[in-house]
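Everything on this sheet refers to the single structure shown next.
Of the protein chains in this complex, one is absent; all others appear in place.
Chains here go by letter, A and B, matching the order in which they are written, and residues are numbered from 1 within each.
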Amino acid sequence: MSSLELRDLEVAYGGVPAVRGLSLTVAAGEIVGLIGPNGAGKSTTLHAIMGLVPASAGDIRLADRSLRGRPPEAIARSGIALVPEGRRLFAELTVDENLRLGLAARPRGAMTGDEIEEIAQLFPIVEEFRQRPAGALSGGQQQQLAIARALVARPSILLLDEPSLGLAPQVVDLVFSTLRTIAERGIGVLLVEQRAQRTVALAARTHVLANGELRLTLTPDDAADTDRMVAAYLS
Amino acid sequence: MSDFLRDALDLQVQVDAIGLGAIFALMAVGIGLVFGVMRLVNFAYGQLIMAGAFALAFASDRDWPVGVGIALCFAVVLALSLAMERVVFRPLRTQSAAVMLVATFAVAFLLQSIALLWFGPLGKTATSLVQLNRPVSVGSVDIRKITVVAIVTAAVCLVLLVALLNRTSIGLHMRAAAIDSQTARLLGVRANLVSTVSVLIAGVLAAVVAVMLTVQFPTVTPTFALQETILVLAGVVVGGMTRLLSATLGGFLIGYVSGLLGGALPSSQSQYLPSFVFGLVILVLLLRPDGLFTRGRGLVERV
Partner (left out) sequence: MRSGRAALELLGPVALVAGAGILGAFVSQTTEIYFVTALISVATVVAIYVFVGNSGVLSFGHISFFAVGVWAAGVLSVPEQEKPATMPYLFDFLSSTTVGNVPSLLIAAAVGGVFAFLVGLPLMRLSGLAAGIATFAVLGITNNILRYYEKIGPGLNTFSSVPETTDLLQATVGALLVVVAAFAYQRSRLGRQLRATREDPAAARAVGVSIYRQRLASFALSGFLAGFAGGLYIHFIPINVDAVYLDLTFITLAMLVIGGTTSLWGAVVGALFVSALDSVLAEMEDGMTLLGRTIDLPSGSRIVVVSAVMALVLIVRPGGLTGGRELSLPRLRPAVAK
């Protein structure tokens, strides 16, 4: 399993910098959080890693090879999977078809029975709703499907863009505990979130981004210390 | 009026109209598939058919066997399709749909003017398959062999295409790219491969249509299939561009109705037919922009 490294990453939209000088690493098996106010550049960072927006400076490296400038499908194939904001499932396609699409990033053919078992253990909805259109699932179920779809590709690194958005607290619990299980299996997780406290408690390190810059790095010990986090946001 | 109805309901006219509808349906699939996957309206689609028809005429001129002629037709159309995809469609993928429309417009004129240069305005004739245009009597009706061939071929092609789209992984990738190409790429779907495959399929269909049209219209000129393409485009827009099924239905219907009107209306009354068709296109774009046969997502930006 490989680690993801961002070195002095800069991303600009038409001359306006959205991310400035961001450096972080995500090693195999660890969860790294990325939090911050709206417009801080968190989603932009994930989009840059996936090649959806070009990086204007700095480097993105996976297992010490640069990913900069490569198209999204090539980055997916090199072992990074993104669970996009709003899940972006194909609502008219079935759950099964959505999962099979996750295979597109795999170098070789179809899912074997064992792999489906693995995914089904993590996500019971897979078996239950297999042939139903993905649009028929509830928000929480769709989030699980989106993560399952990303995992089908057997990524080394999993990126998630605000997975708890619009989900009920119990479902968020489920999603977060699933992330722990995923990390235990050796996958590196970069989690972009709005829910600061839970992310800080979950992740090995949580970086606070404001105005495109890294302001602060928090550890689970800081989860109880909200003053410091408030200061970070206001600075 | 009753004369018209009587003529329209005549079995002969019906059969011929269905045959024309089948050919138009295939063209609609070719146009609709590329649009769905690449958001590109290929104005130059008719010129692909023309190129295939000229290939057939070329072979027929030299008395080559029919099979060779057809093979040449396919080769030319597919080569041209691939060239278009690589040289024009791919570099413009990031541009707006309107820019791509203008680009295909330029390509259409380029191809047409090259054909004019090469073959002259009078064109060539492709006579090798003419025996398919002869009728076979079935009861009171003379069905031309080509009509049967057209309907059967269209049905087979459509069945094959549906199987490809629903049962293969490349088909799944194409359907996903048509729904949300960015997310599809995030999952690893190769955008270039999907584009190329859809262009190739559209090319195969264009070649098939070229063969079928030359049987009925053996004189191939640089404007071969131009009128038909414009009508099919109108049919696709009216039927609904965003869904393959509705686009195909729109294409079929406009072919069928054209066939009916052509067979039943005296020519003096069908002069303003194009205006009606174009008027319908405008109405649909204004009132039901997703087409008459869909309940789908918006393709049309409105202010």
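Note that contacts are C-beta pairs under 8 Å (C-beta built on N, C-alpha and C of every residue); 3 or more make two chains touch, one makes a residue touch a chain.
Since the structure is predicted, the reported quantities are computational estimates derived from the model, not experimental observations.
Note on the chain not shown: across the whole complex it touches B. Only one of B:106, B:122, B:136 or B:160 touches the absent chain when the whole complex is considered: B:106. Taking the complete complex into account, residues 41, 87-88, 91-92, 95-99, 101-103, 105-107, 109-110, 112-114, 116-117, 230, 233-234, 237, 271-272, 274-275, 278-279, 281-282, 285-286, 289, 299-303 of chain B touch the chain not shown.
Just so we're on the same page, only the chains that are shown with their structure count from here on.
Note on chain placement: the centre of chain A and the centre of chain B lie 43 Å apart, centres being C-alpha means.
Listed in rising order, the residues of chain B touching chain A in the complex are 169, 172-173, 175-176, 179-180, 182-191. Residues 50, 52, 71-73, 76-77, 81-82, 84, 88, 90, 92-93, 97, 100-106, 110, 149, 153 of chain A touch chain B in their complex.
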